[in-house]
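For this view, one protein chain was removed and the others were kept in their places.
Each chain gets a letter, A and B, in the order it is written, and its residues are counted from 1.
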Amino acid sequence: MATEYDTGQTPETVDMMLNMGPQHPATHGVFRMVLAVDGERVVDLVPHIGYLHRGSEKLMENETYAQVITLFDRLDYVSNFNNELAFVRAVEKLMDLEPPERAMYIRVILCELNRVASHLLFAGTYALDIGAMTPVMYTFRERERIQNLFESVSGARMMHNYIRIGGIKEELPDDFVHRTRKLIDELRRGVEETDKLLTFNEVFLARTRGVGMIDAATAISCGLTGPGLRASGSTYDVRKDDPYEIYDRLDYDVPIGEYGDSWDRYWLRIQECYQSLRMIDQCLDQLEPGPIMPQMRRIARPPKGEAYAHCENPRGDIGVFVVSDGTNKPYRVKVRPPSFCNLVALRQMVQGSYIADAVVVLGSLDIVLGEVDR
Amino acid sequence: MTELTAVTFSEVSVIAAALTALLTGLSIIVLSLVWIERKFLGRIQGRVGPTRVGPFGLLQPVADGIKLLFKEDASPAWANKGIFWAAPLLIFIPSFVLWITIPFSNDWVVRNLELGLFYFIAFSVLSIVGLVLAGWASASKYAVLGGLRSAAQLVSYEIPLIMAILVVVMVAGSMNIVAVVSNQESVPYIAIMPLGFALFMLAGIAEVGRTPFDIYFAESEVVGGPFVEYSGAHWAVFFLAEYINTFLIAVMAALLFLGGWSWPFGDLPSLAGLALFMGKTYLVVVFIFWLRGTYPRLRIDQLMSIGWKVLLPLSFANILIAAFQLFYGWPSWTLTLMSLGVLAVPVYFQIRVQRQPAMERARMYAERAIAHRARRPIAETGAVARTVTVKEPSA
Partner (left out) sequence: MEQQPPQPNDSAQEKTLGFPPTPEAGGKVPPRPARRPPHEEEAPTEVLNERGQATAAALGRVVGSRASSSGGRDDIPWVLVMPDHLFEVLSLMKEHPETKMDMLHLLFAVDYLDHLQLIYILASLSLNQKAMVKVDLPVAGDDAQATVDSAVALWEAAGWYERETHDLFGVRFEGNPDMSPLLLYEGFEGFPGRKSFPFNEYTEY
């Protein structure tokens, strides 16, 4: 059943409908954009999502709270710890639980490491979309280092299932602190390498500067959050405005952009990598031995009620709303996926640009289809 | 007419043998180029490249070729089958035919034409037709877009290329390629006209379609451009044509600017001259691959503006200074100085821009892009920001 498009024109002049289909090297997953194109200029853009819809929210209603955490891993499959944290915080709010200090520090360390990994992936694939085929190899090599560390912590490189309700699953390995400190230095050098190669490259600047600009008011109305919003000048960062875990004890800056274009979104994320590394250093300094999980039942049974918690995903503001009916399975779980909300702004950004710019803007929004479609 | 009938069988067989040898030699050279590119790019990217097939992965291109020949040669249902089938040949044949006049030594040339460079220019333009036809016959919007983009890009960059060659002809006094190389026995032309060399290299890379000028068949935008519907043997022909073109530009750069097989400090036997010539060519080839590994792609409008607004005025300046030098009979080093002088103008401006602190430069580019966009709003191009609505399914 083909979708019919009404371009509102008489048959004499018709824009070409170019389909950047679900299978396309540059759409970062199964995402379909239909561009109405006049020559090389994009007149309008209609996004189609839902190719990766797995019914996660309905599935979550049939699994215990601990099992739901595994589903959250797979939502934004690039930043797993941040997703787990969002859900776990919502349930902890329901149960009025405060996780022990050490657990909170470890959670923050892992979330920030995951942020660096996610931004590295973004930088590499963004460069690949634009045509530079070298940075992707460098950034993925750095990501491998981070994932090796994750493997030693949770047993898996990606789907960790490590942050649990009340704390974390098990104690860190003995060499974790030492390894992480070394890793921070290596990562700093790695991020710098990609930074020097790409950020102020003439061709990169020519391709991304002034492309996909959006102002803060439109962005807020579209629901854009995260680096996309901060590039337009807004200072909204959940870690600063609504601090959770131990973020209020850390000293870090939140980079803000000026023009709201693709380059700003890219530059912002690279700066966030540096800030995250700073944060991890401070966390390692402040980390004290202690319990990682309070005394509680193995299978969580929150009292009736509902709670909403939100965290700063590398992509934006991930919010989780949990309705509990007193049993060991949630009654309703609703996820606010940052990429889903970021995509609403895509149309505003691309109208009037070239076809090649549509790819650049989509790359700069950094969407992950797993969480767009759930 | 009498000359035609005077051609003997032995002459024809010699020419046929030479052409076969040329085709075989070119295929082997293409194989070596593919291997070099994959290994070199691999090393740039921090990995090793192919290592499994043959020692050091030397047989990898052979394996790729065999795989391509075994693949199914599919074509879209709506494609114009005749043109679809013929278009790759239209691209390959001009590229191959050019090699008839390319000398590898003073005597090793299939047919040394007096108008060798003119022949080169005339035939290199023919492959553009093949690209556009390939795009059009594929019955795919991506292919059509890519084909049109390629036509625009290649035609625009032919002009600086032709003008650079024109200056070489002016200075050498002949279109005969062997004569051009002989004129460089003491001083290669790169020392006399560095500007011409820079122009030739830039225009040549854009002609071949190598990064940063490869947007017309870029994977992430038009998914292959005019080549998107081709697979199997036809794709192998495109692949072959691209590498032959790259090698051709490198060979021409070596012949016209780097002195070909001449060694300024003495006379070399043929084989050593050939080795030297190949060395110079492969140096240029490696430089082209190096650019591929480092730079992102330029967008089509940026590409076109570089071609028309930067390369074209510089080519005119190049012709002008060469004309002055030849008309007034000044010695060659004056041409070098003038050439460097003209080249220094854009270089100076670029250095001035790059010496700004990086964030200032980024801001400057943003302002420039915003101003450019403001000058060409959508309404001006005839495209109005119409809203496209999705029709409700009639169920």
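Criterion: a residue touches a chain if its C-beta (ideal position, glycine included) is under 8 Å from a C-beta of that chain, and two chains touch if they have at least 3 such contacts.
On a predicted model such as this, the values are computed, not experimentally measured, just so you know.
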Residue of A:Leu197, A:Ile220 or A:Ile246 in touch with the missing chain, whole complex considered: A:Ile220
Candidates A:Gly155, A:Pro173, A:Pro291 or A:Gly326 - the one touching the absent chain: A:Gly326
Contact partner of the left-out chain, one of A:Glu57, A:Glu101 or A:Glu171: A:Glu57
Where the unshown chain meets chain A, residue by residue: 1, 3, 49-50, 53, 55, 57-58, 61-62, 93, 96, 217-218, 220-223, 234, 236, 241-242, 303-308, 310, 317, 319, 321, 323-327, 329, 331-332, 334, 336, 340-341, 343-344, 373-374
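Convention: only the chains that are shown with their structure count from here on.
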Chain B-facing residues of chain A, complex: 1, 3-9, 15-16, 18-19, 24-26, 34, 36, 38-41, 43-44, 46, 127-134, 137-138, 141, 197-201, 203-207, 209-211, 213, 258-259, 261, 263, 267, 351-352, 354-357, 359
Touching residues (chain side chain B, partner chain A) in the complex: 41, 44-47, 141-142, 145, 211-212, 214-215, 218-223, 292-302, 358, 361-363, 365-366, 368-370, 372-373, 377-378, 381-391, 393
